[in-house]
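In this view, the complex is presented without one of its protein chains, the others remaining in place.
Chains here go by letter, A, B and C, matching the order in which they are written, and residues are numbered from 1 within each.
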Amino acid sequence: MTKTLDPRDDMLGRARVRDNAELEAYYDDLAKQDTGALWTVANDIEPWEPKAKSDPIIWRSADLRQQVLRALDLVRPEDAGRRVVYLRNPKRQDVSAACGWLFSGIQVMNPGERAGAHRHAASALRFIMEGKGAYTVVDGHRMELGENDFVITPNGTWHEHGVSEDGETSMWQDGLDIPLTNCLEANFYEVHPDDYQATNLPVDDRQLSWGGAGLRPETDKWDRPFSPLMKFAWEPTYEALRNYAKATDGSPYDGVIMRYVNPQTGDNPMLTMGAHMQMLRPAEHTKAHRHTGNVIYHVAKGEGYSVIGGKRFDWKKNDIFCVPAWTWHEHCNTQQREDSCLFSFNDFPTMEKLGYWREQALEDNDGHQIVEA
Amino acid sequence: MTKTLDPRDDMLGRARVRDNAELEAYYDDLAKQDTGALWTVANDIEPWEPKAKSDPIIWRSADLRQQVLRALDLVRPEDAGRRVVYLRNPKRQDVSAACGWLFSGIQVMNPGERAGAHRHAASALRFIMEGKGAYTVVDGHRMELGENDFVITPNGTWHEHGVSEDGETSMWQDGLDIPLTNCLEANFYEVHPDDYQATNLPVDDRQLSWGGAGLRPETDKWDRPFSPLMKFAWEPTYEALRNYAKATDGSPYDGVIMRYVNPQTGDNPMLTMGAHMQMLRPAEHTKAHRHTGNVIYHVAKGEGYSVIGGKRFDWKKNDIFCVPAWTWHEHCNTQQREDSCLFSFNDFPTMEKLGYWREQALEDNDGHQIVEA
Amino acid sequence: MTKTLDPRDDMLGRARVRDNAELEAYYDDLAKQDTGALWTVANDIEPWEPKAKSDPIIWRSADLRQQVLRALDLVRPEDAGRRVVYLRNPKRQDVSAACGWLFSGIQVMNPGERAGAHRHAASALRFIMEGKGAYTVVDGHRMELGENDFVITPNGTWHEHGVSEDGETSMWQDGLDIPLTNCLEANFYEVHPDDYQATNLPVDDRQLSWGGAGLRPETDKWDRPFSPLMKFAWEPTYEALRNYAKATDGSPYDGVIMRYVNPQTGDNPMLTMGAHMQMLRPAEHTKAHRHTGNVIYHVAKGEGYSVIGGKRFDWKKNDIFCVPAWTWHEHCNTQQREDSCLFSFNDFPTMEKLGYWREQALEDNDGHQIVEA
Partner (left out) sequence: MTKTLDPRDDMLGRARVRDNAELEAYYDDLAKQDTGALWTVANDIEPWEPKAKSDPIIWRSADLRQQVLRALDLVRPEDAGRRVVYLRNPKRQDVSAACGWLFSGIQVMNPGERAGAHRHAASALRFIMEGKGAYTVVDGHRMELGENDFVITPNGTWHEHGVSEDGETSMWQDGLDIPLTNCLEANFYEVHPDDYQATNLPVDDRQLSWGGAGLRPETDKWDRPFSPLMKFAWEPTYEALRNYAKATDGSPYDGVIMRYVNPQTGDNPMLTMGAHMQMLRPAEHTKAHRHTGNVIYHVAKGEGYSVIGGKRFDWKKNDIFCVPAWTWHEHCNTQQREDSCLFSFNDFPTMEKLGYWREQALEDNDGHQIVEA
């Protein structure tokens, strides 16, 4: 139990007890009573600043896509529950997380397939990568999905996914807070009593009702703690980004960046996770910052690279990478004439609600990291 | 002071004192001390239900437009402050209100004209009727205005209006809560120290930043108590209505109706006044209801009629009419193939915040009023 | 209609049209169409700053109490509804208000008397002046009332008042927003179907449940838009003031002042009206300020004077006086060894919710008004 004291901790206000035989005997007695001496662990459990639990890592579409397609022949959705290849951060294998307490995976379905309806205490989102005819039904609201559409299936909602008979093999990224829900001992799971949801609501009724900016459908009663707009389609999102680019200098760290929000309240669309779409203008290279909270990025358009924790990660369309908590990161669009767009999701709402949000700009080297060789 | 007792008030819980000489003497003594006996006024100041202070009335464009145009030759904006013909409810002449505590007027400007910048504690809105090249500048944000656009100039903001040199004579309806602000002894007025606002923000920057549904411009800091989206243009509003019509049965009283909201919060765009755009589908005839709060309507599209307090008011494009508080009203689109659209503004936010909102459906006659001959 | 132009209005941004025959003819035409020219009224309805609608005035207990007691013999509560002498501001006789849009009156009851239960859209409060055994029942919650207790009977609640058989003749001040409710065309009135409320809740159950600071009764469900604590008793209020006096320098304008709040939310106890208890320390003379909103004061303890709009009003226990909107006022405790306490109620919540709150300190003369001779 005796450990070497970090010189930085040799000060008033930190634990700097020098252990001795008498103390060791005391520690043994304490342990027998399910107790311990705080000063033996204090500096560990009260670090000067957070140390990320995850590695920065990239999953390249070139590799990933083929593996996902193999699953089409290997398992059926009705056996797999969901036919998903999940992203497993080397440091987070124990909790099946891609980064921090965020789960992510790639799901694939053939035309005519569908998976049974279920619900859980965890919240989920989807970002569509390819295909035609995919759909999601959330509490009876059916949404048709196309490339780069972002869809939510919040905490406690019945949901199911499928691809219509006349569609194409479809692939999308799933994001969930399952690791967080488990971590906080709060996950519940139910299978729909009828296997699938019946619905007679118009297709895309949520989008039709709530898709006008600054307009509230007066007779659409909505008292759920998540967004009544559950599909955020790519075209209006990209148009909004291009418009916003005309009116803003952008963020020094993120270029032109918009947050997906609940139009009824302006808050994040779900309680625990947030999401952004950001545009890096031609040749834009942002400055580095770091913050609490974890982020998983998906390249929606273009190509470039990000420097994360001093390492360079080159990316192009449909590559996925993560930025662990309190890790420096900056982005670069290597295209000279085209913009690049990054979709991302995160656990920022959790950080903010609990008072844990903190952010810092890199001051050295004009705001840019030294890239590891 | 002795009055006849309304038979409905002759019950426990109401004032039903029979006056006599002794009481009359008492009342005289009270009056000398700046007091009175509550029971002499109680039934008046505690009515069973509200009695509207305003008449239902219509201002027809056919009449109004010509009078407004006459003003172009009669006064200059720099002398008039604003070249406005205001709508004066016969019962509200003392407070210069169009209905309840709402002011409304029609403003007109020639190309090249502009009125000086000012600000006041009252909130204002505009609904554009005709012309080209009109603009409003609100706290440095310049907005270009076209037909049926809705614009806010909230409480405490510097604002000015004009028409560009290459524009056309332009006309719009103003709506303000000036009578309410005066009624509550809270009106302040200031002229801009430089007469006009200087600005180097991009034109329509608020619309460019906040015009995407379910999207928040992440770096646009906004902590004002009103909407950062200050222009609600007609085209996206009408498109939103048509979409919503595919997903809703509509309100029995108002057809397909959307409320203009602050996209940052989902609340009304300003603190005291709200606004709607509603679509009456071909041949739609709504049922009657009544509610506290006053409404001023502007026909944005189509033709039809409304029955208000038992009287029929036929309307077409750019006619303006009002519905006083707690007055039955229903609307009818007389076109068989086209929709009609009504813009309206109201004092509902005031009613709701103070706990005064109440609504009632007409039960008799299948929900329709008997129209006076 | 031609009026002399105030020199202060002879500037860009104000109306300064010189009328002529042509304009007069135009005005006549406008009037026929229920319209008018804004510039003929603009400077009036957009004043540079508010002008109070009420006079500052004092109602002295020495005068008032005797008149109120006379009413005991003149009318019965079951005939009067409530046996109340109301305070009538000379400028507000038309709306039966004491100040601004606030009603106030003095109610008196003999032992064994009670008035029937009713409810209304207006909110009410009571401040007990003298007597024993008085009680109020609000939605079934019975509260026993003593001197200087403050009680609320909010918007929409059934309520009734009485004095128990073994009590004493009791007198209290009522405060209501009836004039505001009428002004906003929102007053509704209902008599209780059973004349009186039946209840088997423990007496003072609201106080017993919510009377602990920083403590929420976990199983007391409460989703009403007003305070679950409906009686604010004098003893704990005065104790709180004395404690607070040890920790604060106080307000330069109000001495040691506490706001009555809803302990569930920290907001004002009712939607439209607020209330304070303030302590002027021995010989304390505050500085002058003015603000939007109207206030009615009741001297709960001690003696002194207030200067309101340049006039001095001397007061002692149970005197009542008012401060009209945007009127300078300052307070002085003339006792050298004892504190004085002022209870007051106001319309500040209305002002704040509508964005109309504004406040200004008097800068001249070291913050003190010149008192009129």
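The working rule: a residue touches a chain if its C-beta (ideal position, glycine included) is under 8 Å from a C-beta of that chain, and two chains touch if they have at least 3 such contacts.
This is a predicted model, so every value here is computed, not measured.
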Original post:
Where does the absent chain touch, in terms of which shown chains it meets?
Top reply: A, C
Subject >> Given A:Gln173, A:Thr350 or A:Gln369, the one touching the chain that is not displayed >> reply: A:Thr350
Original post:
Of the residues in chain C, which ones touch the absent chain?
Top reply: 201-202, 204-220, 227, 229, 232, 236-237, 239-241, 243-244, 246-248, 250-251, 254, 257-266, 269, 276-277
Original post:
For chain A, which residues lie in contact with the unshown chain of the complex?
Top reply: 11-18, 22-23, 26, 29-31, 33-39, 41-42, 45-53, 57, 59, 63-64, 67, 70-71, 74-75, 78-90, 95-96, 100-101, 103, 105, 115-118, 120-123, 155-156, 178-192, 195, 225, 271-272, 292, 294, 324-326, 347, 350-351, 353-356, 358
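The definition used in the following text is that only the chains that are shown with their structure count from here on.
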Original post:
Hide chain B: connected chain groups?
Top reply: A | C
Subject >> Angle of rotation relating chain A to chain B [CA atoms, steps of 5 degrees] >> reply: 180
Subject >> Far-end chain from chain C, centres as C-alpha averages >> reply: A
Subject >> Distance between chain centroids, defined by C-alpha means - chain A, chain B (Å) >> reply: 44
Subject >> Distance between the centres, which are taken as Cα means, of chain C and chain A, whole angstrom >> reply: 53
